[in-house]
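Structure below; questions to follow.
A protein chain is absent from this complex, but the other protein chains hold their places.
Letters are used for the chains, namely A and B, taken in the order the chains are written, and counting of residues starts over at 1 for each.
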Amino acid sequence: MQFEKQVEIHVPREKVWKFIWDIDRFIACVPGCKDAKTVEEGKRYTATMVEKVGPFKVEFPTTIEVLERAELSHIKAQASGADNKIGSRMKIDLDVNLREQDNTTVVSFVAGVDILGKLAALGHGIIKRKADQVLDEFAQAVKTTLEGDN
Amino acid sequence: MLKRFRLEEPESVADVSELLGRFGDSAKIYAGGTELLLAMKEGLVHYERLINVKNIKGLGEVAGDNGTIRIGALCTHHELENSPLLQQKLPSFVKLEQNVANVRVRQAGSIGGNICFAEPHADPGTLFIALDAVMVAEKSSSKREISASDFFVDAFETSLATDELLTEIRIPTPGANRRSAYLKFGYLERPSVGVAVALTFDSAGVNDVKIAVGCAGPAPRRVTEAEALLNGKSKDEAVSLLAQAGAVAGRASEAISDLHGAQDYKEHIVGVLLKRAFNSIVS
Partner (left out) sequence: MSKQMTRHADTQSISVSFTLNGRSQEIEVEPHELLLDVVRDRLGLTGAKRSCDVQVCGACTLLVDGRPVSACTTLAFEVRGRSVMTIEGLAEDGKLHPLQNAFIEHGGFQCGFCTPGMLLASKALLDENPDPSEAELKHFMHGNLCRCTGYKKIIESIMAAAKEMRNR
């Protein structure tokens, strides 16, 4: 599943960039994500992702690896985790690009989301919808948090 | 194989509500089990406790009075398809029930469980919306009514509170010229698309049109925009507007591309079924 999102944040790019690497604040913007830990600054993080569709709950202990990083402009990262209780795995390939115009930072990201295992029984459409909702909420939360800082 | 769980067997709504309040997410109401046990066997959910509600008296009847048909939440599909009252007053619902899954599912599955599990490909919710049904939700100290169109929030999600039990479904008894139809289409075990239409048809044309679509998207939805197109029209005018109403309803279905069909395919089928359902009512 491929998702493309774009969010315009009315703060300068340096501030957005700094925020992204403030792992606790950043993770707080990911719906259902908690317990963020830095394993290796700028390279490797862990967190727990909890998502829910009606009565169906998954909890993915997740490892986030930063694969590429170009100062102020680009991040490529991969998040992956498994819920052994439910027997499901997830992988998110994230490609984030930042550009600035007129004091506004345009953050665009492409997320490739793969959900494997029993969770797939819920149906591709339901999972896709959920992932889309999570990404929208995330983008909105980042915007709200950063703009609220001003 | 199922994992171990404890069974609670309360005999009153108040006791159910108390158990739900006490055990929260670790307990689940169990009636027919046709959806719940499948999800549990698959390992998608586990509960420490199931609360068997089948010993509660008075939730398994169909009755009619003062212009309302009352369907107890514990009625099985089999009981509903064989209810003389429903056969007389709501033939569209009886036909729907006759075609739910298969004979074994209809034997075990309850209408309340079907509604509360809110599986996106279930039939009854869609027709309930078109029939102006009201869901009665009860807990220890209170009772409230939720219209069918407000009941279905999302896939597998309803507007019931965690300590509430659905006890009854109330449907206004249709008047002499009030008619309804539910049509579905699919090629897998569960339907890809379901469309329900209810309307009053007499010398004044078609009025009080209700249209709902289900199965295609995350939850059954009422389509007021399509209703408005047909409302107050003569039969012929309405028929000429069906393609337009169908397109509106297709978009409103929030159709999802999945194994049951692509989004545009499902939207198209919504239109086809709407047309057929409408024509079956007014012909």
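A few points about this structure:
The rule is simple: a residue touches a chain if its C-beta (ideal position, glycine included) is under 8 Å from a C-beta of that chain, and two chains touch if they have at least 3 such contacts.
Only a predicted model underlies this, so the values are computations on that prediction, with no experimental measurement involved.
In the full assembly, the chain not pictured is in contact with B, by the touch criterion defined above. Contact with the chain that does not appear here is found for just one residue of B:N66, B:N102, B:S142 or B:S203, B:N102. Within the set B:E11, B:D25, B:D202 or B:D236, the residue that contacts the chain not displayed is B:E11. Interface with the hidden chain, as seen from subunit B, comprises residues 1-11, 15, 33-34, 37-38, 41, 50, 55, 78, 98, 101-105, 107-108, 189.
Here, only the chains that are shown with their structure count from here on.
Computed centre separation for the pair subunit A/subunit B is 36 angstrom, with centres defined by C-alpha atoms.
The residues of subunit A lying in touch with subunit B in their complex are 53-57, 85-87, 118-119, 121-126, 128-129. Of all residues in subunit B, those touching subunit A in their complex are 28, 39, 42-46, 118, 120, 154-157, 218, 256-260.
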